[in-house]
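Starting off with a structure, shown below.
Every protein chain except one is present and positioned as in the full complex.
For clarity, chains are labelled A, B and C in written order, and residue numbers in each chain start from 1.
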Amino acid sequence: MEHKGKITDLQSHTGVEVMRCYQCGKCTAGCVLATDMNFPPSYVMRLLQTGTKENYIKILGSNSIWLCLNCENCLGRCPMEIDIPKMMDYLRTQAIKENILHPDSKPIISFHRSFLDSIKYTGRLYELGLIAEFKARTFRVTQDLTIAPAMFLKGKLHLLPEKIKDRMTMKRIFAKTIENVKTENK
Amino acid sequence: MKIGFYPGCSLTGSSREYNESVVAIAKVLDIELTEINDWNCCGATAAHSMNEELSMSLPARIMAMAEKQGLTEVVVPCAACYNRLKVTQHDLKDETKRKRVSEILQLPYDGSIEIINVLQMLEKYGAENIKAKVTQPFAHKVACYYGCLLVRPHSILQFDRVEDPQSMDELIKVVGGTTIDWAFKTECCGGGFSVSRTDLVAKLSGNILEDAADRGAEALIVACPMCQSNLDMRRGAINKVIERPSDIPVIYITQAIGLALGIDAEELGLKRHFVTVEL
Amino acid sequence: MSSEEIFEPKIVAFVCNWCTYAGADLTGTSRLKYATNVKIVRFPCTGRIDFLLLLKSFAQGADGIIVSGCHPNDCHYTSGNFHARRRWIAFRSILDMMGVDVRRVQYSWVSAAEGSKWADLVNNTVADIRALGPYTDYQKVADYLEKEVQDGEA
Partner (left out) sequence: MSKIGVFICHCGENISATVDVERVAREIGGMEGVAHAIDYKYMCSDPGQTFIKEAVKKYDLDGVVVGACSPRMHEPTFRRACAEAGLNPYLCEMANLREHCSWVHEKGEETTEKAIDLVKMLVEKVKKNKPLESIKVPVTKRALVIGGGIAGIQASLDIANTGHKVILIERDPSIGGHMSQLSETFPTLDCSQCILTPRMVEVAQHPNIKLYTYAELESLEGFIGNFTAKIRLKAKSVNYSTCTGCGACIQKCPVKKIPSEFNAGLGTRTAIYVPFPQAVPNKPVIDRVNCNYYKRGACKICEKTCQVGSIEWDKEDEIISEEVGAVVLATGFDVKGTDFFPEYGYGKYKDVLTGLQFERLASASGPTFGEIRRPSDGAIPKKIVFIACAGSRDPAKGIPYCSKICCMYTAKHAMLYQHKVHDGESTVFYMDIRAGGKNYEEFVRRAIEEDTVNYVRGRVARVYEKNGKLIVKGVDTLLGGEQVEIEADMVVLATAGVANCGSEQLAQKLHVSYDPYHFFAEAHPKLKPVETNTAGIFLAGACQAPKDIPETVGMASGAAVKVAALFSNNELVREPIIAVVNRLAPPLYSTCVGCFMCETACPYNAIEHEEIKARDGSLIRTIARVNSGLCQGCGTCVAFCRSKSIDIQGYTNEQVYAEVMSLLND
């Protein structure tokens, strides 16, 4: 089933022309997490080239888009200069939008959400809060039980969050961007 | 030398020693750092993984604040922040994106500020001038680890060579050290997965440590808090997955230079590391 | 905007036989598409192009003009394109003086191997001239030419 519209959206948002990829595989050859992905980067490109809905959904539902670390080895070496990392960013947001999420995405999304929440109110990262919220979101109560106190002892953790003055702007930024999108989905 | 300064969140928390060492060497080299007023978090990986506009708006505010303050050049020690600011600056050359962001911010932004990393700042300061101030040469054989965010995407950052970069090695040589030619200078350490996927971080950081160790490095030199915390704080997890557990310390370029400048280890925050530093 | 409202400029292209004409041929063999507004007049060399001819074209109601030949150093006749360039620089100020918008003349180099460059040149020029709108005060140029001719006879 044709699904070209999605590919056009992808191109207009990221500038990635999927048809430029001639499947040399250099991205995959150099990808540090290719072996952990359901589909390595070049395979993702190929799936996109088919332009079918099935394959698009396959990608959104895969862990590939979540495991991509945006280390940009692929982009740095791609003979066609295809911006796969940017494309992965886009596919992640699409996966969230369409709510097609691979289990592996859970801890990663939870971390990102915790991270963003912690800066949303204070303007700066509150690491202790981040860890706490992350644990709450993922029920990984026991994780890093030793590290956190050690960090604290080494003066690497604040007990209280640092707050910036102009928190209005921060609120506005979040309201007009990420939360804006959330409401769209509802 | 006067220059604007954006520490970023990790330098006030988990990577305090980076901040301390930057400030310490700046003092000795009499570089005057002017911190950006009321700066906010750059959003890091979380923002651009979740929402493009957010990922541009947060750094845009930082730079807008700096402009408001009349700064023309800002040094950003954290490689992640450096990367986010540079990339945002590049993306906002696009008129429509720029319009959108400024209506979100409701702050004037003209993208005129020169964003540089610590290595660039020290290069600017001048190898000779640094050499002149060295009191105890940093006589160690080390592996300079650049990671991803300092050098990629090359098309935007235009900093050093995309593979096998040299600028950090040069600085180490300037302060009396020797650097090894190794293979993992720019391979990813696991970046933002430190908490969410510690297993992957252990695997990737493991490869890096092993190669450095095999080639006889006494220490890893870094310029990125994420790399540092992955390689240092996560050493327990790493040592579980690599063949030969390693106790190589992971120190910041600014700490290495600080030692050479005769600054006390305490002041450079060398006591804050998980893997004890005995250099 | 409905089609009849779109302004279709009349553009004449003065090109040399060896580089740009051949380049435009390559555009054809490569099947690259471009606007129909531009018509090519073939010259042996841009060095041959008498810039009074450009004035005459404006006087006759051309909205825009392209002059294109070989890249510097690539001239089939060694130096024709250099002469053309030098004359163009002088001519540009005359145009300016006469109040003709110099942007109406697109001076470029397209080699025999640059088929796609020719297509781009045409499309961009058409877009630019569209933006500038029709060329109206050609009477001015006509008068100037009249005077030129008299001077020539005198």
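Definition applied: a contact is a pair of C-beta atoms (placed from the backbone, for glycine too) under 8 Å apart; a residue touches a chain by one contact, two chains touch by 3 or more.
Being a predicted model, the structure only gives us computed values, none of them experimental.
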{"item": "Interface partners of the hidden chain - shown chains only, full complex considered", "value": "A, B, C"}
{"item": "Selected from A:43, A:66, A:90 or A:134 as touching the chain missing from the view", "value": "A:43"}
{"item": "Among A:35, A:99 or A:142, residue touching the chain not depicted", "value": "A:35"}
{"item": "Positions on chain C where the hidden chain makes contact", "value": "8, 10, 12, 17-19, 21-22, 24-25, 27-29, 31-34, 36, 39-45, 47-51, 53, 56-57, 60-62, 70, 73-80, 83-84, 87, 111-114, 119, 152"}
{"item": "Sites on chain B contacted by the missing partner chain, in the whole complex", "value": "161-164, 183, 211, 214"}
{"item": "Residues from chain A at the interface with the omitted partner, ascending", "value": "22-31, 34-35, 39-43, 73, 76-81"}
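In this text, only the chains that are shown with their structure count from here on.
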{"item": "Between chain A and chain C, centroid-to-centroid distance (C-alpha), Å", "value": "52"}
{"item": "Between chain B and chain A, distance of the C-alpha-averaged centres to the nearest whole Å", "value": "22"}
{"item": "Multi-partner residues of chain C (each touching 2 or more other chains)", "value": "none"}
{"item": "Residues of chain B touching at least two other chains", "value": "none"}
{"item": "Chain B to chain A touching residues, read off their complex", "value": "9-10, 12-16, 38-41, 43-54, 57-58, 61, 103-107, 148, 152-155, 162-163, 186-188, 190-193, 195-198, 200, 204, 233, 236, 271-274"}
{"item": "Complex contacts: residues of chain A adjacent to chain B", "value": "13, 32-33, 36, 67, 69-73, 75-76, 81, 83, 89-90, 92-93, 96, 107-113, 115-116, 119, 123-125, 127, 130-131, 134, 143-144, 146-147, 150-151, 154-158, 162, 164-166, 169-170, 172-174, 176-178, 181"}
